[in-house]
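Only one protein chain is missing; all other protein chains are in place.
As written, the chains take the letters A and B, and residue 1 is the first residue of each chain.
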Amino acid sequence: MKDAVVVTGAGLVCALGSDLDEAWRAFRSGRSGVRFVEALRDRPLKRWAAPAPETAAEELEAPDGANRLGNPQAMWLTRAAREAYLRAGLDRAAIAGEETGLFMGMGSPGWEAEDMAAAVTQSLDDRGRVDSHRFFRRGLREISPLWLLGRLNNMALCQTAIHLGIKGENGVFAPHADAGVLAVLQGIRAMEAGRAAAVLAGGVSSVIHPNGSWIFEAIQEDPPPNPSSIPGEGCGVLVLEPSSSARKRGASFHAVVSGCGFAFGAHGEGERDPRRQAFTRAMGEALDRAGLDPGDIDLVLPHAEPATEGDVREAQALEEVFGKKSPLANFPSLTKLTGNLSAAAAAVKAVLATRMERRYRRILINAGSPSGACASLVLEKRES
Amino acid sequence: MQEPIDEATVLVELKRAIARALRIPEETIHPETVLTRDLEAESLDFIDINYNLEQTFGFRMARHFILEHAEELLGEGSVIDEDARLTELAVVLLKERFGDQASSLRAGMDMEEVLTLVSVRSMVNAAMDVLSTLPEKCPRCGRSAWKTEDGRRVACGSCGEEAAYTEGDELARQWLARFAERHRLEVLTP
Partner (left out) sequence: MMARASRRRVVVTGIGMITPLGPDTEETFENCAHGRSGIERLTAFDPRGLPCDIGGRVRDEWLGKEALRGARRLHGSRSLRLLMAAARQGADRSELAKIPSRDRVGVAVGSFGDPPAIEDVAFLHRFYDPAHGWDLDSLKLWGGYNPVQFFRRKPDTLATALAAALRCEGPSLATVSSCAAGAQAIGEAFRIVQAGGADVMVAGGSEAILTFTCFLGFVLLKALAERYESPATASRPFDRKRNGFVLSEGAGIVVLEEREHARRRGALPLGEILGYGSTSDAYRITDTHPRGEAAAAAMRAALDDARLPPEAVHCINAHGTSTVKNDAAESLAIETVFGSLTERIPVTSNKSMLGHAIAASGAIEFILALEGMRRSVLLPTINHDHPDPKCGLRIVANQALCLPHRVALSNSFGFGGHNACLCLRGGDG
């Protein structure tokens, strides 16, 4: 029988808290991380958002400072990965850095026009257009040399690898929720093939910027709109290991990742809507791998709320797989509490799911992307 | 020439820039501290530190090390041989430029050794060299009225024009020209 993939550690940063305990308490009390934000990291924002707590961006004790590039993703990931790593006891385990893998879904670090605005201001000609000579002679010096590095999506992963000494197989995928599930799957494959003894996998959200994707939406001052359109910040990390080796080193676990599924469906219409089919296929594949029937699932954490276009398709797919009595009812929407976490969405849900009550023994988590990629993950509660 | 910015201020700002770049307490940084050997600075750190100094004082530090300029001015192989090692001339040059700090350098040493020359003191000296190129008079209004509000940025007290210094790379080239003259070396025409 195949060696199960167990979760020996989990870590989290999101609007609900800077670590798993804090976020879990907030979740249990129904507190939401969504609020109307006037300013974020010294910049005016004025919209509904669920930003990560400022404390999560504080520098860690480590000398290599995840804050180096001014990229919050590096700080969240280092923090959540460190939490998961310590909870899994990897600091005491005889697992070498070279045998530890690191796979992450990664949102966009974004870019701030401020980084270049001063340079541009100094480079305008009499007609108000950017003059390249002036830019290269004077304006250029206003831009930090670290700017480009901060724009690379993979830097957060690299800084985390440096911080924890993780040198094994790695992959960084972008930028939506499905990327986080892919990270988990590729990590599992690495272990199944004997190329890693343990893997840290999960996802990191995009960074909220005034000139990010949200800027073109009307600057929102109304009551909060659809939760899926509210940006959230955060990161979820799982430590995954083969159950045999976890047992051997005395690591405890409470959950197993038993199946993952993937599909892509370009937008379309009608009965044979490709996106709806993609959701159905992804869920089917995850259940198959887990060796479960739809009736075995106690809880579904969907990708998005109903009533937006893409979600109607997910809702239809859920009905197709689970029938009319889809196991969703009466469960608080996580997206309403954390905002849309892009590449971290599925990972954060999975981390919180490891804490949920016994009656939610088998949980299916969906992840989608506006582009049409769909993924599904099955998490089962099992004690070591 | 006027020198509205003093060495103590430069040292304070340099320590601050190093501390921020390397995430270390300022108290651990001393004039003799060698950035690579004592603080494990990497190339990104040098770029970061220089940028911060440039932002603070409004000048431009050298982008290239003196030996690179020497190879251009005096010819390939003049200071760095085929095996990427220091020539006799390189040792003479570096000793004149860096004084006591270069005392352990020998011909035949690997190029990597020269990184040990970059200390807090040498960086302060380089910054002071640049700051000392402040012209007597403001190029815009002709007055001798330089002043500084914060002890870092200099502007003309008469017309407000920001001070413009000679760039670090140009200063290095000028120094090399004088070195070549002193030692009667042939220089390549640019």
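Rule of thumb we're sticking to: a residue touches a chain if its C-beta (ideal position, glycine included) is under 8 Å from a C-beta of that chain, and two chains touch if they have at least 3 such contacts.
The model shown is predicted, which means the values in this text are computed figures rather than measured ones.
Among the residues A:G165, A:G250, A:G291 or A:G323, only A:G165 touches the chain that is left out of the figure.
Checked against the full complex, the candidates A:V37, A:L86 or A:L149 give a single residue touching the omitted chain, namely A:L149.
From the options A:T78, A:Q186, A:S228 or A:T354, the residue with contact to the unseen chain in the full assembly is A:Q186. As for the chain not pictured, it touches chain A at residues 2-3, 43-44, 46, 68-69, 97-98, 102, 106, 108, 111, 113-114, 116-118, 120-121, 124, 129-130, 132-133, 135-137, 140, 143-145, 147-149, 151-155, 157-159, 161-162, 164-176, 178-179, 182, 185-186, 189-195, 197, 210-213, 215-219, 242, 244-245, 262-266, 274, 278, 281, 369, 371-373. In the full complex, chain B touches the hidden chain at residues 42-44, 47, 63, 68, 72, 82-84.
Quick note on the criterion: only the chains that are shown with their structure count from here on.
Taking each chain's centre as the average of its CA atoms, chain A and chain B sit 45 Å apart.
The residues of chain A lying in touch with chain B in their complex are 59, 63-65, 68, 141-142, 144-146, 149. Of all residues in chain B, only 22-24, 44, 47-48, 51, 54-55, 60 touch chain A in the complex they form.
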